[in-house]
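Inspection log for the structure reproduced underneath, given as structure tokens.
For this depiction, one protein chain was excluded, whereas all remaining protein chains were kept in their positions.
The block that comes next holds chain A.
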Amino acid sequence: MRVDKREIMNRLRQDILRLQGDVPTASSAAQHIGLGPVEKAFPNGAFPVRGIHEFIYGGQEEAAATSGFLSGLLSRFMKDSRVCLWISASRALFPPVLKAFGVDPHHVIFVDMAREKDVMWAMEEALKCGGLAAVVAEVQTLDFIQSRRLQLAVEKSRVTGFVIRSTSQSIGATACVARWHIRPIASALDEGMPGVGFPRWEVELLKVRNGNPGRWKMEWAHGRFLPLAPRQTQPLMSGWDRKSG
């Protein structure tokens, strides 16, 4: 009886996911993008490709860490020389660094819009274009309606969207599938070695639709993500929650 109940629950969960636009694909292997334990936080244990991911940052240092982490993710999407669009109104990304994270910088097309409004318009247009690997946009604000529009565009075209936004504006609810916060943490080298090591981040999933938020430590080394001291999902008590109060 108990087994039956669990089965029914599982089936209902799948139904809910399908109704919310997250259609599981046949090849689940394609959705493993090398994030290791982080992927387990998502529904079905697969990174939601059809969705808008929101990255928040406070300060330039976190923005740089976010760009690095995101570039690592993009490298998984941009296999076989697919193209990615990077839309922003004030761009600071230094293109050669993309190569260090496994992305060919000449396959990234930078779109510099004059106004914030145009960035959202460009992102929506780009998300409708099925040939792209991913679309990244840097914005100041993102309200629920805007994110819903983007999410609907994504569900049609299967192009993954990433929105990078700063925490300087208040952060309300959005329709994004996940909200990430990447912070740089001290790198480590072998005992007694001088210098700065591989980039390390604290990756925090603040919100996951139908998933479990959590916090992990990761390193980018030898062209892939390396989880550090894997921990179980811990009760959410994040920095952002404290900030927002």
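Methods note: contacts are C-beta pairs under 8 Å (C-beta built on N, C-alpha and C of every residue); 3 or more make two chains touch, one makes a residue touch a chain; residues count from 1.
Just so it is clear, contacts and distances are computed from a predicted model.
Looking at the choices "Oxidoreductase", "Putative ABC transporter peptide-binding protein YtcQ", "Protein ImuB" or "Transport permease protein", the name in the UniProt record of the chain not drawn here is "Protein ImuB".
Contact with the chain that does not appear here is found for just one residue of A:Asp4, A:Asp80 or A:Glu191, A:Asp80. The chain that is not drawn here is touched, among residues A:Val111, A:Val136 or A:Val154, by A:Val111.
From the set A:Leu35, A:Ile56, A:Leu74 or A:Leu93, the residue in touch with the chain omitted from the display is A:Leu93, counting the whole complex. Residues of chain A in contact with the chain left out of this view: 60-61, 63-65, 67-69, 71, 80-83, 92-97, 99-101, 104-114, 118, 121-122, 125-126, 129-133, 184-187, 189, 194-197, 199-201, 220.
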